[in-house]
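Note that one protein chain of the assembly has been removed; the remaining protein chains are unaltered in position.
Showing chain A:
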């Protein structure tokens, strides 16, 4: 009691100095509060962000390695004249790159093998898409006048649109990287896509849809031949449920397929259509997508295994295989398991969900790093300031120590009194600082985060330009944004020039090959990442607790000076001391 009383009285007596210390401590505490709150919020955001949402993953080729190979082979091999005729800018050797990339795609059996290798529960779905061409009685919906003009004569129309695809083909990746179901570059007037399950359809590249009439096909062989088409396409061709349509193989028009319409759907999201509209041919139009089951594709001989094995390179089917995992942790396990199961180095397991989430956290991570630096600097400076202040304080009060010990107050009590005095002062400072920091932390952290986000965005845009340049050299994937305007020009010009020259077969061959290898386009790099721009950096009890611990630590460190001083004091000195 004596110690407490005395400490309290001394604190009250030395108002000026103590208010100064309170202010210093309050500033330190406020900065520390903000730092801690940011770190807390960042880790919470990281942990909870993907904890309970399912994550999709895909296996894809390593982009950079393939780009490298493509560039090397381009410099060594001679350029293909048929390509250069239709494209105005630098003419990368598509064929050599494609052949380098060819064979890099995994087969359905491979995908399923890796699924079994996983130690965590994993479900999967896949879709296969290929291009088919229309007939005189069944025409694609077309929005571009250039394409409409070409489509008047069926042969040249399909060829020209193919060649158009061939030039801009690899750039059409609008959605997730890593072979997500967004990058179907299929020659032909229509994209015929086979799905393995309802989930696969739900994740269709053209977005979600609702059935306007009829119903979705089943997935077993009994429903072979059944397709659903978009309402626009149905209206365009005046078709209804139950009608049959006939499409042809894009490279061999004598090969026809007859399909029965079992349902008509309406796209509820059509953003992809707009994004791709001017770039691709009619097959890229979401309205020209024909959905069926993988079983149907197999029965028609258009599934990926068949097309990959046959000698005819003109027809290829792109396989999109997607794994669904329960959460981000399972994804990490899955990735490790697949590597252990013998996946080659040139393939990577990727998850658009996780990667997008990770990249959306980049500013937050930077902010957390900044907060840590702030915290350390503030604490070190704070400790030094407190120690120095306390040192002067104690030296000044040497006489008081002498008097107290001389009248019989034990040194330990004197030391305790000094520590308690300091504690009272620093706790006041911490209380003030926490209050101030709590008020300031949310706006300050969001402000800091906003600046981080804008820094990240400008970095990303410069990265994008850089990648666009690299893409030109590689000849493959042009940036979506950059290429869209120019490609629409070249699309119309090339299609008109191509329609006169009969080089369609080689062109379309090239383009279809690229379709095959082009899965996992670099779309993710170009996609505008929706950065986490708000964090909830509110001060909670944990932060307050941490701060009090920090405060206690700082106080004890600085009080150590006083304790050592008091303990070394000899009461006899008082006879020599006189202030």
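We take it that a residue touches a chain if its C-beta (ideal position, glycine included) is under 8 Å from a C-beta of that chain, and two chains touch if they have at least 3 such contacts; residues count from 1.
In this section, contacts and distances are computed from a predicted model.
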Protein that the absent chain corresponds to, by UniProt name, given "ABC transporter, ATP-binding protein Vexp2", "Teichoic acid D-alanyltransferase", "Glycosyltransferase involved in cell wall bisynthesis" or "Spore coat protein CotJB": "ABC transporter, ATP-binding protein Vexp2"
Given A:402, A:429 or A:562, the one touching the chain that is not displayed: A:402
Hidden partner chain, residues of chain A it touches: 2, 5-6, 9, 13, 399-400, 402-410, 571-572, 574-575, 578-579
